[in-house]
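Before I ask anything, let me first share the structure, which is written out below as structure tokens.
Just one protein chain is left out here, and the rest sit where they should.
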């Protein structure tokens, strides 16, 4: 495949966060160029992205040159694409408010509400038909394309693509593990007095599922980081640890890592996602109520905040349109472009991806979307095996895998009863009474299909 | 193997319930005879059983003649046995009181307390070393014997035998499914106006694990019982159903089947154990508090009751020793003797047994002790495959399987932390706060190994 | 399902052997009645069967009454059938002559030529499209019907039905194991002086694949038949054994069982098919040339013989049409009607069937059509697990399984190269040079698809 006539179909991106990051990284990579077909159900959002992308590509520092085009139909956008990137927002802010905040009525607090818990399940029910549609379109218009999904709930959405089109070449990507590598690098610096040049010098073996991901091997050069992390977690479990202590209070996305340290002390694996994600997979230990969340030094992400954040991004766009010198090209820290390079055969990559379980984790169900390392090479993603997950962690992970599988099956077979059974079995929901859980299911209209 | 010189080693039996039932059934089976070596850690209990067994065998109506001998050591009892029957009471009534009642302090009510929940796990921790010892002794003294376990927690104890001696030929037996067949027979009579001659005319396909067992196919002659049960459960879910309505109030072991009907409405499989067992595997839907239990029309079995029940049995023995005309030979309704007949090649048997999963339930973990039908023939127990368990039920069952596996691994590797993680993950325990669960774990001394 | 309004679709049956047997057995079973829709690509053959069936059903001794109707289209024949029986002859006698005799040019002798070997593979290539078509029609017209296939190559044809319609409820049936039970019964009579009342009193555990089937457990009452068979095979391996010694010379279908005895001495399992089938799965040990076959005391079945046999059957029909007193109702020894009774819930049956491997043989590939015991009950066929096949036998069986799977994949994906690779890997063919094998493949026109 030529590396200068690449076609990428970008599905979604109206919310701009992920799209912009990719645009920057592409502009900074001289070995690739081609066309980005931007498709969003909101054509204007795609057009905005076209304008931004074009500005970025035209930036004097841009060494990678791309043509951005807003495309009105998904069919046309996908047609003969070499790569498909999916980053949609399933539903409206009103939907999200229902997902995240309504359960508070029953005492269920969610720090993100997009993966598991009542919000995650409701969002899943809504996303599954969208991803069935996208999968079927890919089958028709670009069956050989590599598909990178960034949309949450990651495991559910990616699994649905494989349900729609079993031969699809799709992976799910998420940066939460990278953050944990940064934490381990900071730990090494703090505890060993060394300087870690690069996040990637922290070698990790990844296991579990997205946002409930675990590291079961970690090293820096010839140093096993597990004994070190044991001491580190012990030292900081009460105060938390950040590179700049106390910074977690400044941003809803940050935390003091106390949840991670506590999980290590209990389960002896390094939980590898933000505390706000991890907390949602557990019974309400960390999410009992807002005070508990504050005590554990992380945040509930409100939808209000998200609305404002979106407005801020739009304002930034306007600024840029007025004055394109505001654009400063900087690497995003994401790996999307490295993945493209690897899939094109330019540079091998070993990184963590979400991919169907083909035996890489022998004690989790086959075909479930699990997160492990993979070796990415020309036109090839091959998962790297990881050791069996310890029984206690396996049990918690498996519960979410089967719950998510049940939700997918429920939507595909129109079996509301099955969806409800999965819902009441979620650990956050199981903490309220069965009767309340069923009421919540109905009041939130989790099913969303009867209308 | 000759059928008139059989040696059965009976391990345990001090509590006499199961031992006596077997003695009656053996006395009523003319095709078998031989010797029963009775071993109990309480030699006097074994001697009492020797006296009772001898009286029963000498009964004029007894057509099967057996020699009963109390044996002081397990080695001698097992030596060259053809069959081993295990029915021990792991621990004292004081242990049982701790298992069952102490958790009430934290609002956890248990209807039996011997399988899962805080009591079941504590009992498991105590039983595992005993079954390791028994398994190792069997390996040494009668490796070719067939082993029938009646002890709870059934899955844990049977799994431990296989851990101790992987070539062991062991099955676990329990009569809960038979009771469900009786219920289905009563249903057929009530709903169809037919007369079901024999429990075994109700054909069932069994799946799941002991006491959290499910029927996924049921028929009577050419009638599929599932649509019928759907109507039946709907009709009686509020009032309950018994052959003699209201009888559940007379005995702590009885129930009105309301839990079973409710489970059917939710999960669309026929739960196949007593309500008091089923309730313990679920979050505290049915066991919220004593009033809830009463509303669902079943009982909490107190240890006080068990103490009295034991005294009653002892008194009965005394009566029989004084006046052996009190002995009335009647079939027990258990299948132990039918299993012996099948294993000896005299009569094939298809029945439900607890056995390592060798693929009979493809979506539960391999080697876990699961309960399914098996074909029993001369020196052969072969599980019959059953369809995949639906995802919602599979998720609940699997949680207990992995929890039990974790408890076994914890005890065998002396990993108290793992035991605690399994404990807090039990559905009844997960309903209280994490902190309370950990306190309960310590206060109950679940670990019992630090002493 | 009512048992007196059953609809059976009979596909094929032009050759009459299997059809007639079923008609007799149905006539002798008072508990069932209904309609048989007879479909054959040769409508006249179906009409002949209609006449015969009607005569048999009208026979004064017939207690089971059936309406036979020749139906011109498969769609109409299948429409709403409760059961489908497939017994087709894939191809003409000319095809069969090519299958069986052409390879003799290269020194390959086949005793049947319909399962494996050059003839079996060529027949498979021809049958696969037919069974795809039948499977697809069943999906459309009677998706809930139980399908019983009698057509060879059994494993290939049945597997193809599952490829066409994965939810199909299909089994494959064959009487070869019954013959082996008869042999074991004769052995017991000869060696033990007992009288075995019924073939079914010989209990066997079956494993392997059709016509290369093995018994790994066998008992009669409380007697393990394996040590006995070891002595028996040793005694008769040179002379052969038949109930009436020397009878094998009278019929091409009979043998002296020498091959079976030899296989036992080598592999220590009881091969459970006729010698003429077994020999074809092995390298040319028993099929080196016609003299070897004669020495091993079995036969090459010629197509000439089959043509004459067919003419004989037609003549018999004519006789019967002229004089219906010639009809004598006798049980056929087949189990088709017992299977119907079991599937209707009237009487449980444990017997050997060909069924997708769902774990019943853990060391053979999943989903391959294997032959094991199954428990058949109302609307339910559930395989009974059998122990792992010993490595040496597993290796031979697996080679044929993968070869057959390759042939199916070759035909479905139109990959002639893959078909050729499977062909040259057949044990009978691998004994000639690679170059000769490829010539044979072309000269026989194994592929048959280029025309």
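Labels for the chains are A, B and C, by order of writing; each one numbers its residues from 1.
By definition in this document, a contact is a pair of C-beta atoms (placed from the backbone, for glycine too) under 8 Å apart; a residue touches a chain by one contact, two chains touch by 3 or more.
Everything numeric here is computed off the predicted structure, so don't read it as measured data.
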| item | value |
| --- | --- |
| Displayed chains contacted by the hidden chain, counting the whole assembly | A, C |
| Residue of A:60, A:193, A:227 or A:359 touching the missing chain in the full complex | A:359 |
| Candidates A:54, A:332 or A:380 - the one touching the absent chain | A:380 |
| Residue, one of A:61, A:136, A:224 or A:330, that touches the chain absent here | A:224 |
| Interface with the undisplayed chain - residues on chain A | 1-3, 203, 205, 217, 219-224, 344-346, 348, 350, 358-360, 362, 373, 375, 377-380, 382-386 |
| For chain C, residues in touch with the removed chain | 266-268, 283, 285, 288, 363, 365, 390-392, 394-396, 398-399, 402-403, 405-406, 409, 417-418, 421-422, 425, 427, 430-431, 433-434 |
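In this text, only the chains that are shown with their structure count from here on.
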| item | value |
| --- | --- |
| Contact graph of the chains (line, ring, star, complete, other) | line |
| Proportion of interface numbers common to chain A and chain B (over half same, under half different) | same |
| Copy-to-copy rotation for chain B and chain C - C-alpha atoms, rounded to a multiple of 5° | 180 |
| Gap in Å, rounded to a whole number, between the CA centres of chain C and chain A | 54 |
| Length of the line joining the C-alpha centres of chain A and chain B, rounded to whole Å | 45 |
| Touching two or more other chains - residue numbers and ranges from chain B | none |
